[in-house]
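Following this message is one structure expressed as structure tokens.
Note that one protein chain is taken out, while the other chains of the complex remain in position.
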Amino acid sequence: MGTIAQPVEGLRRPNIASADVQIPAVTDYEQVDREIIATLGFTKKWLLGLGVAVAAMLVGASAWIYQIYWGLGQAGYEPPVMWGVYIITFVFWVGIGHAGTLISAILYLFRAGFRTSIYRAAEAMTVFAVMTAGLFPIIHIGRPWKFFWLIPNPNWRLLWPNFKSPLVWDVFAISTYLTISTTFLYIGLIPDFAVLRDRETNPMRKRIYGILSLGWRNSDREWRHFAKAYLFLAAFSTPLVLSVHSVVSFDFAMSLVPGWHASIFPPYFVAGAIFSGFAMVWTIAIPMRKWFKLEHYITLNHLDATAKVVLFTSLVVGCAYMIEFFIAWYSGVRPEQEFFWYRVFGQWWWAAWIMLLCNMALPMSLWSQKLRRNPTWLWFLSIFINIGMWYERFVIVVPSLSHEFEPWQWGSYTPSWVDMSFLVGSFGWFFMWFLLFVKQMPVMAIMELKEIVVPKRKHAHDGGHH
Amino acid sequence: MSTEAGSGVKRRDFLKILGATGATTAVVGCSSEKVGKLIPYVTSPDNTVAGVSQFYATTCKECATGCGVLAEVRDGRPIKLEGNPEHPVNRGAICATGMSAMQGLYNPDRYRQPMLREGAALSPVTWDRALEVLGQKLGEVKSRGGAGSAVFLNAHETGSFPGFLDQWLSAQGMPAHLSVDTMAPAATISSNRAAYGVAWPSIDFKASALILSFSADFLDAWGHRVPQQLDWADARAQLEGAPKLVYIGARRSLTGLNADQWIPAKPGSEMAICNAILGRGTAAAAATAADVSEATITALVAAVKGAGSKVLALCGMNTPDAVECGTMVAEINKSNGSVGTTIKPAMAHAGYEGIASYLDLVDATERMAAGSVPVAFVRNVNPAHSMPKAAGFAEAFAKVGFKVSFSNMPDETSELCDLVLPDNHWLESWGDAVALAGERSFVQPALEPVFDTRSVGDVLITAARADGTIASRFAQPDYRSWMISNFAGGATAFATALTKATAPGSPVASRGTRNAVAARPATMSAGDGNMFVVVYPSATLGDGAGANKPWLQELPDPVTKIAWQSWVEIHPMTAKEMGVREGEHLTIKTAAGEVTAPAYPYMGVRPDTVAIALGQGHTAYGRFAMNVGVNAYALATNGFDSAGNLALGALKATVTRGEAHSPLVTTEGSARQHGRGIAQAMMAAAISAPEVEVEHHEIAGHVSQEFLPGLKSPVAADAQGEYANPKSKDKGMYNPEHPTKAEARRWAMTIDLARCTGCSACVTACYSENNIPTVGATYQGRALSPATWDERPGANIIKGREMAWIRLERYYEGNTNTENEFSPDFEARFVPMMCQHCGNAPCEPVCPVYATYHSPDGLNVQVYNRCVGTRYCSNNCPYKVRYYNWFGYGEPERRQYAWPEPMHWMLNPDVTVRGKGVMEKCTFCVQRIREGENRARSEERELNADEFTTACAQACPSRAIVFGDAADENWTVAKLAYDRRAYHVFKELNTYTAVVYLKKVNHPAPAASATA
Amino acid sequence: MTTKKKWTVIPGFLALAAAATLLSAYSGASSSQGKLVEQPVKFIHAPHVAKLGMNCLYCHSQANKAMDPGNASVATCMGCHTLVKTDSPEIKKVAEYWNKKEPIPWNRVHKVPDYVQFPHMRHVNAGVTCQSCHGEIQKQGEAGVADGYKPVEQYASLNMGWCINCHVQGYKPAEGARLAGMPDSVVKALEKEPVKKARYDCAVCHY
Partner (left out) sequence: MQGVLGAFHHLDTTVHAIEELKKARLGDVTVYSPTIRHEIDEAIDAPNSVVRRFTLIGGLLGVSFGYWISIWTGDYWPLVTGGKAIASWIPYTIIGFEVMVLVGCLSTVAGMFINARIPRLTTTVGYDPRFSGGHFGIFVSCGADKAPQVEALLQKHGADEVRREA
């Protein structure tokens, strides 16, 4: 894995191109163990946060029971807007769920060193975001107790799902993605569980970590196969990440709806997903590095590198927005033209402009290195981007459906209190899992941090044969 | 029908346990584990087969027209009404009001037993007690000598009953009854009598070349709607030779929207226009009076002259001068020589014979107010609602000594009564009607009474027989025997006649004491105000009788597309001047009273006029009618014309802007087509032109193959993918060689927009056939918070959640600058839109569970029990014809249940009732296809061409909808699909629809001047 | 170490779970097949059908003309049983219903869900024997009404897959005849008959 490069001395604010972002303040293996394990203790603030998250989750859970009893009419659906907040929030969370595997797999293949200290948190975020997202298709369907019909299962009706439907592709893509990202997260955690097992003094917790570590011994044989498996998992996950949001975009792109039926959707969605995923990484990692006193692990250099990814994906997304408008004009198709006019000047003009402001305009601040290295600004920007990306999905879903081919059936849409309960509940659900995670499992990959820490040598400049 | 009469088992209890075909309340999601009882008959009835429909011919009593209907009876209860094809009046067609009689029959709020006033409230009593009270009170009245002042208000009907009633009344020493029909076009009838000598001469649209309608809304609520519409559609189907219609009136009604030209004459100026036409006045004077251009009047005069004896002038006004004006309009016919050609007094319609005038009613009210009426009877008449408030009926009625109601619904009037003896619904009754002179139609019960009600005839006979002094005058024990005793040929002939529904002959005549009250001079003070107000009967609800039927409440008004609400039509220009936007409340204040309702900007009213429909604003009349809208009768003064008819028209009013805002309960999205070619039209002259004119519309796209119906078409080939290729190996039922031969058919539909008037009867037919829930009742809304429910009427429709599988889209053409100028020159196009059963259906491949797919016979199938409710299909449907069960409308235990007991009795057992969370849509009445196939198979034959049709096509009073097998050239639809006017909606999307529209045919404005 | 063997348990468990799923899916375990319901009257088909040779349509008179097969009215029973076996306790029960003019509240045995439209007449008229779906109903109650009485049993699973199997693969006339207890010669003759296939798209039964 990563080579050891030395930062150029005397350069006060290095321009971090991408690759090797160092953690010079960390000097030995024991320090890594000590500082990461230190994050695991329960605190009152954490408990309070967990309480808030669980309460929010319960708001969503009770809304769900209510909705299942009465029917989806309690949500704000207003035909022809047959998809609403649930699908918007679904796509939002799937998008969030893209950063983790991107960082852990794609940046791994690209040998981007800045991934090391953020990838574990991002990966956990991915798993929980996909878990959140995965609920929404079930929440959104009319008969959620029949959800398993979308999964090919042998049954006495001899019935199978329709593999031509983008929703079945979704089921495959999301469930594969959830399985693989969970596996990937867990595989990476095995050596760290071994560390925790070996450092833990509480016998109960020691036993649990022992089981979770699967008897990992850090032997050469284990490392050899581990490294290979990790590489191949990364190699498989890379196209998977790109495919998942492409498949989600097919839900829209495969339909006839003006505003949806566009071949640009897969790359546009993938870029948007990475964009929003990185924003969510900031939302989580910036407070985390402060509260957990991990500023020397997630350094400003790390943030700078991630900011460049965000800047790039913002440009891609902005470009996609513009191309959509251009194609609508260029196609000469009147329903398309009318729709895109409606998108920015119609009933939901404000949503479109929130989207353009948050996703296109504000990230341009990242051209400034000063702002790239300002955690406070990045954190606020991440909130704006999260809002902007939610509205991007709103702009895609709602105005398009309300303004389709048949003018007689043009309509409106207002989310109800039930929709909003689910939105609140989804954040509660997500943060509940994340908060539980950060206090049970290392938020940074101990084993990989050790990889970039300079190992102890008895004789300096003598690393075996080198 | 009567197998277990007297068996001790109440019919409804019996039906509850009849498990044999109990699929009626089938809800998707029920498990097969619920095993019920299997209850056989005690004795099998002779001619019924459980689960197979029987049809009973009877006669619709919902209005005076007297259409023949067939009650489809399944396992002892009617489930649907259809037009009787053998009946000379309606020839198989039926209107929405007629079909909705089912909901009057099964209305959950009907009186379930007799009621007697005890203190302030009516409380249930037994029939014995009720009859005892009746006898006692009648005795009291007679002993005091008050019988001569009794008043009997009976809902107008023809046939034997009025005669019977008068016999009974005379036996009691009471004056003849008043036959009340507030919906009858009274002024027209009066002027017809004066001009032609009959109440309603027959109108021959086909023989006409130019029709002048002075607010004669023959397609809305004026006259005999169904036969008029049939004739009108047939006449218009002549295309190039079709009659042109000029509509003259301040508001463009549905009839006006079907007209080729609208002359928006100022209210009260019609006489001036007639004068100009008749040469008694100048065009300039008429133009000034009517506030239209002189050139238009000149052109109109010329057009009338040019049309000669092919002119048909109709007057449907209700202004104080309506009778005079109607007489002048008749003179136009006379002077053009068209009496006998286009208007035929010799073939009169008898439906309006014997109606009491408004003045009769006023006189009765005045006598009641004076306290001189000791006893009053009402039967299905509701003057407390359907009379101008200014007439003071309710207050006067309260002064009557004893008030008896025979009404079967608790309405505003019967709620004031002391004794309620609920009559059977006409579907539970014996009776007859006369629509065409010399032709009797019969009313026969289609089921045992749903509730503990009794036929009014039986009750009256029982009451009379209980009175020793007059018992001898009633030899027969019940009304049916009385009818038979008066029927030539007796019981055998009567039974034969029933199977035919009609028989020649006349019923017992009533005493003919109409217009008994001495004529009074016409009175009506128009009042003053800045605007005219047009108060018109709703095309769906009438003046209120329809309001208790959710189908009619849910059926959007054909013009404004508003349901479950009252609204004020105001010209967009006026609205802009007043700063009023759609839904903002307007208060109309006349000399008589005021109402407040949300504004509906409508370019079809004059800028100096507002219009409001009657029918809503009930304070009683059941859960579906109450708390909906306002009663526009509050605006009417107690004025009448020279023949003593209520004058509603040409009122002046002050219109002010209110503070509140109510969203309109409308199904309308955009009323403009945005160039998308949904409703296409062509000029009549272009039909015989060598090249069919192509209307330009702007969905770019490449149509890869032109439509050809049947198996020769790429529709079928595309729909059936690779399997249409006979060389492919066995691919099951999509293989033409498959033994079922399913693939040989292609069900298809044509809709002729030149015929369609937008009346919306198809919509209600579909509700009735397919168990479509109504969703607009006040109890059906959603929760606005965990504690409060949205109880606005039509709350679901405000959210666009109406369920109508077929909807009537009404698009406007022309006249886009309505906010700034008034122009009468705009066109309305009506398009019935339902599932197009696309060959390449965009909805199908997106469904993850195959809940929608293409059947080998060309249907786009929706499988409710497979649907999980992702709603993707609806998103991907360009026609937006898929409807979703947002609530458990079909689940009795849910608040939003659409068929409160006993309304679920009318559910069609052949169609699954959908549970919540399931998508549904037009099925092309697949249950009828299967029924036809099963019948043909049982009889070991192939389906005959045009053997059956869909519910919408069956009902259509314009005969615009034709359904059938496009792959078999013997079916009519196969021929029509080749028509030159045929087109597909959005064919650029390559959907290969199975619904083929035939373009509307437009005619140049008949009275258009070169300079206008 | 024995770990090598121990972890082979995991795939073993997975295989077991998969097998259980398949078994439950296809064994018909989820249906009500074989259901027996106590009836108000212990009716026995055997003497009526096997002994007297009564046609099924005598009691289920609509089976060849309607969706629903119909069931004998009490009057139909009493047509014979005013004379025949009047002293049997079960017949006395029937007579009691007849005297009260009440229908016999049979418990339903064969039932498809309400969203399934099952036309009996199409099947009967196509020559599908009753026994093909209802089993050897002619033998029901052979043991009499005393000990060993067996009421009508749900013969087939009535699962959708069961319906579909016949629609796709086709009905074998010989097999139906065999179940109906027809003579071997008839069964043999029918073996040459082609199988009868039917439509199997959803809208044949679901609408």
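We just call them A, B and C in the order they show up, numbering each chain from 1.
Following the convention adopted for this analysis, a contact is a pair of C-beta atoms (placed from the backbone, for glycine too) under 8 Å apart; a residue touches a chain by one contact, two chains touch by 3 or more.
Just so it is clear, the structure is predicted and the values come from calculations on it, not from any experiment.
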{"item": "Residue of A:110, A:145, A:163 or A:345 in touch with the missing chain, whole complex considered", "value": "A:163"}
{"item": "Touch criterion as defined above, residue of A:25, A:187 or A:364 at the omitted chain", "value": "A:187"}
{"item": "Touching residue (missing chain; options B:251, B:854, B:904 or B:981)", "value": "B:854"}
{"item": "Interface residues of chain B (partner: the chain not displayed)", "value": "718-723, 731-732, 734, 839-845, 847, 850, 852-854, 992"}
{"item": "Residues of chain A (touch criterion as defined above) contacting the omitted chain", "value": "1, 28-30, 33, 152, 158-164, 168-169, 172-173, 175-176, 179-180, 183-184, 187, 190-191, 194-195, 197-199, 210, 214-229, 232-233, 236-237, 239-240, 243, 247, 250, 447-448, 450-451, 455-459, 462-466"}
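Everything below uses one rule, namely that only the chains that are shown with their structure count from here on.
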{"item": "Chain pair showing more contacts of the two, A-C and A-B", "value": "A-B"}
{"item": "Chain B and chain C: spacing of chain centres that average the CA atoms, whole Å", "value": "47"}
{"item": "Separation of mean Cα positions, chain B and chain A [Å, integer]", "value": "57"}
{"item": "Where chain C touches two or more other chains at once, by residue number", "value": "31"}
{"item": "Residue list for chain B, restricted to those that touch at least two other chains", "value": "850, 866"}
{"item": "Chain A partner contacts - residues on chain C that touch it in the complex", "value": "3, 21-22, 25-26, 28, 30-31, 157, 159-162, 164-165"}
{"item": "Residues of chain C touching chain B in the complex", "value": "31-32, 35, 37, 61-62, 64-68, 70-76, 97-98, 101-109, 111-115, 117, 119, 121-122, 125, 158, 168, 196-204, 206-207"}
{"item": "Residue numbers on chain A that touch chain C, as the complex places them", "value": "153-159, 215"}
